[in-house]
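With one protein chain removed, the remaining protein chains of the complex are shown where they sit.
Chain IDs A, B and C follow the sequence of writing; residue 1 opens each chain.
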Amino acid sequence: MSAADVIRIAQAVFTVSDLQASRDFYVNLLGMNVLHEDAGALYLRGVEDREWTLKLEQASSGEEPRVRHLGYRVRDEQSLDALVQLAEEQQLPYRWEEELDRPRMLRLQDPFGIPVAFYHQVKTHPWLLQDYHLHRGGGLQRVDHCNVRVPDVKATMDWYAEHLGFRLSEYTVDEQDQWWAAWIQRRGGVHDFALTNGPGPCLHHWAYWMPDIGSIIRTCDILAGARQPERIERGPGRHGVSNAFFLYVRDPDGHRIELYTSDYITVDPDFEPIRWLRDDPRRQTLWGAKTPRSWFEEASPMEAFAGGVQPAVKGRLEGIPVHVI
Amino acid sequence: MSAADVIRIAQAVFTVSDLQASRDFYVNLLGMNVLHEDAGALYLRGVEDREWTLKLEQASSGEEPRVRHLGYRVRDEQSLDALVQLAEEQQLPYRWEEELDRPRMLRLQDPFGIPVAFYHQVKTHPWLLQDYHLHRGGGLQRVDHCNVRVPDVKATMDWYAEHLGFRLSEYTVDEQDQWWAAWIQRRGGVHDFALTNGPGPCLHHWAYWMPDIGSIIRTCDILAGARQPERIERGPGRHGVSNAFFLYVRDPDGHRIELYTSDYITVDPDFEPIRWLRDDPRRQTLWGAKTPRSWFEEASPMEAFAGGVQPAVKGRLEGIPVHVI
Amino acid sequence: MSAADVIRIAQAVFTVSDLQASRDFYVNLLGMNVLHEDAGALYLRGVEDREWTLKLEQASSGEEPRVRHLGYRVRDEQSLDALVQLAEEQQLPYRWEEELDRPRMLRLQDPFGIPVAFYHQVKTHPWLLQDYHLHRGGGLQRVDHCNVRVPDVKATMDWYAEHLGFRLSEYTVDEQDQWWAAWIQRRGGVHDFALTNGPGPCLHHWAYWMPDIGSIIRTCDILAGARQPERIERGPGRHGVSNAFFLYVRDPDGHRIELYTSDYITVDPDFEPIRWLRDDPRRQTLWGAKTPRSWFEEASPMEAFAGGVQPAVKGRLEGIPVHVI
Partner (left out) sequence: MSAADVIRIAQAVFTVSDLQASRDFYVNLLGMNVLHEDAGALYLRGVEDREWTLKLEQASSGEEPRVRHLGYRVRDEQSLDALVQLAEEQQLPYRWEEELDRPRMLRLQDPFGIPVAFYHQVKTHPWLLQDYHLHRGGGLQRVDHCNVRVPDVKATMDWYAEHLGFRLSEYTVDEQDQWWAAWIQRRGGVHDFALTNGPGPCLHHWAYWMPDIGSIIRTCDILAGARQPERIERGPGRHGVSNAFFLYVRDPDGHRIELYTSDYITVDPDFEPIRWLRDDPRRQTLWGAKTPRSWFEEASPMEAFAGGVQPAVKGRLEGIPVHVI
């Protein structure tokens, strides 16, 4: 049982090679909302978010764009104390950091090399949910989940379940019943965090909840209207896993964003995780659509605790699903 | 048989008491697109329109806002000649006018006092239909129809049918089988022009086609977000007549705009007009929703040929439908 | 602090005067799914529900249709023990009952006269969520919440908060800052349970989550197609409270069902409940639409613990909101 009470996935920090180009993508095309900006960073949120949920930082010249950390909100300060204790017991590197509106953020590196941050205190802001006259683009609503490519899905999932209380909602195995992917959650939806087999740790994607399918279609149209259809990597479609309607887009540095809507609730104590075979045609896309190879092969590097990029370790399982183009 | 070939309803000119307030409503809230503007006028269009379809003119101080004319596109210059001949035969007042991008516009007053304009030549502009990154608000798509309140629906309809080739798609009668309303068309949809019994001639509403139901819902949300819910007069809902999904909003001067989507086609030569009883609960709104009294009682005055406001004549039939709130 | 861990609102049992007529409404028109039926009862669910969530029982001849109970799922058997202890401490009448698939259900009467059931054990069934070829009607997805009209909103809310751990998400006060309504939750959405001032206890409505706005519109169209528009009482529209898109329909006995979609999450520990003034025009419907008087004045009686109908007590506050038709 976990001593820390993790509420939900809450924030990510990306470095980007050209903050102006990223702004154009996230703000002008996707329609994210700028909560704050300074010389080197942009703090973005969806219309339901009461805090910034994505920070974009100008990368140093020559530095490869990366994910600085993924962050979770915890219930209280005691949860942070429990996390410090966990880090010490397991000899995980950690330090206290500060971010805008979050004066006390614990950053640690999990045993799999993922840079994770936790915070309780946060300054919130009035949301924009009912300020519909200010919504732009597809109207991204709130942070929904992150998806990380890791070498060992099962081990990673087990650690998050045991130490942070994550619960499994769906999972994928190969023909030998080895774990290919897992969707785990704290918030009662399908997932706060998903894990996929492959070289890592790398961020596969960062996801926002959308108000509806029409908003996702509108985002496609807007990207096409701006003559940037190449930003659309996969979808729109409906996932077999999660039953959600989705779209994957790539930002100017290749960071992948998912626009996601319509999953289901998982709060029941006897909820039985849903099992999928890796090569079931309905798993990736309920409609049987194949997935572009880049979706399996490309992901964002993550920052190492000591700085620089965390080297990626080869995935435990070889290959990729067969429904690929 | 008509000698003039009317293509479709194409434009309206409204005078407004405060052009800046109207701009805020039509451009910032509804999301109409400014094609041109000068000191005293704004030329607006939907994203599919290749020409301006609504011109707003600053009214002179103290002058009651009104509709200067409703305009139709005709197939060729011969159609204009035929209309001049018609005007002379019937002793209808007419004159040649000019509007932006329309160098040769025939304006006449029909036998019922409605100021109508016809033009063939027009300078078109690239549309915005696939420039989705430039769409704003609900994304009004194209002019769809006008609805005029007239004292004698049947006589007006007959004249438009006989002299301008309009065809009937739906109509409403009262218990004595007297005509209460008619929907007539040239373009193969449900209507270019609708007629409703009441004091007139007055413009009941001017309508734009919307891309879908979601866009109409979004318009409601935007008006609510801007803390102007009072702009919404009726709907959203589905009309029994036309089967279209609709919303009625009122501009700052009370001019009524309908946002409209999803009717049907009427091109077949044996298309049988659909008959409704005035007090059938499914006629006004298929879902049985009642209509606000203002919707029956308020309408925009029209300009008289000689200037000033055309005096309204009492409707032939008394009363209003019973499904009213 | 509560010793019982309530997961979510989970079931309701209604008695109806004509089970066949109710079946036609719920199954043929709304598209609910029959999980089980026997001579005198129908067990219904949405496509995401893994258990029945609404049971309809044929009422005895001459008996007024009523709500037999509202039921919550709890985390474990210990929660049931804690509830028994609570009932004994507060001298609330209780007994053990059985329902189909729920062998051990604790039924008690709360201090306000509401018949409430709690269960942990349940036999679940494969859901229909991805069996889209079996969805019918609007595709009702899952039970979302109940709304009960009570004489004293504040006292009722406080009891559920103190003893069952409910958390407040939104509330409404009158000009004297007296509580008119409250929305409280266990599951991390806007509400499992809402309370409205008025004679009670009576069920105001029972609500299902819908997949999207289009599904709600489709339900309106289906009811209109079946020439039963009078089943639609209010909406569709967007609530100011909850920001959800809604429709209220009435079953053949007048039991009110809400179809509901698109609220927001409330899991954060510092979530600040949203306060509304009773007569704010945007509270009931964000778009300013008025509410039919019946919506405030009519509700379903509830069963008393000893049988028969629980007598309704007058509401603490007089009157109804001003935005009424």
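Methods note: a residue touches a chain if its C-beta (ideal position, glycine included) is under 8 Å from a C-beta of that chain, and two chains touch if they have at least 3 such contacts.
Since we're looking at a predicted model, the values are computed, not measured.
K.L.:
Given that one chain is not shown, which residue among B:61, B:124 or B:176 touches it?
P.N.:
Touching the chain that is not displayed is residue B:124.
K.L.:
Of the residues B:36, B:136, B:154 or B:187, I need the one that contacts the missing chain.
P.N.:
B:187
K.L.:
Using the touch definition from the top, which of A:103, A:254, A:273 or A:288 touches the missing chain?
P.N.:
Here the residue in touch with the unshown chain is A:288.
K.L.:
Spell out, residue by residue, where the missing chain touches chain C.
P.N.:
Touching the missing chain: residues 28-29, 130-135, 212, 214, 218, 221-226.
K.L.:
By the contact definition given up top, give the residues of chain B that touch the hidden chain.
P.N.:
7-8, 48, 50, 73, 75-76, 120, 122, 124, 129-130, 141-142, 187-188, 211-213, 240, 243, 262, 264-265, 267-270, 272, 286
K.L.:
Provide the residue numbers of chain A that touch the chain removed from this figure.
P.N.:
Interface residues of chain A facing the absent chain: 213-214, 217, 220-221, 223-224, 227, 229-230, 232, 236-238, 240, 245, 281-282, 285-290, 325.
Operating definition for what follows: only the chains that are shown with their structure count from here on.
K.L.:
Comparing chain centres built from Cα atoms against the global Cα centre, which chain wins on proximity?
P.N.:
Of all chains shown, the one whose C-alpha centroid lies nearest the global centroid is C.
K.L.:
Between chain B and chain C, what is the separation of their C-alpha centroids in Å?
P.N.:
44
K.L.:
In angstrom, rounded to a whole number, how far apart do the mean CA points of chain A and chain C lie?
P.N.:
Measuring from centre to centre gives 34 Å for this pair.
K.L.:
So which bits of chain C are touching at least two other chains?
P.N.:
Touching at least two other chains: 213, 240, 286.
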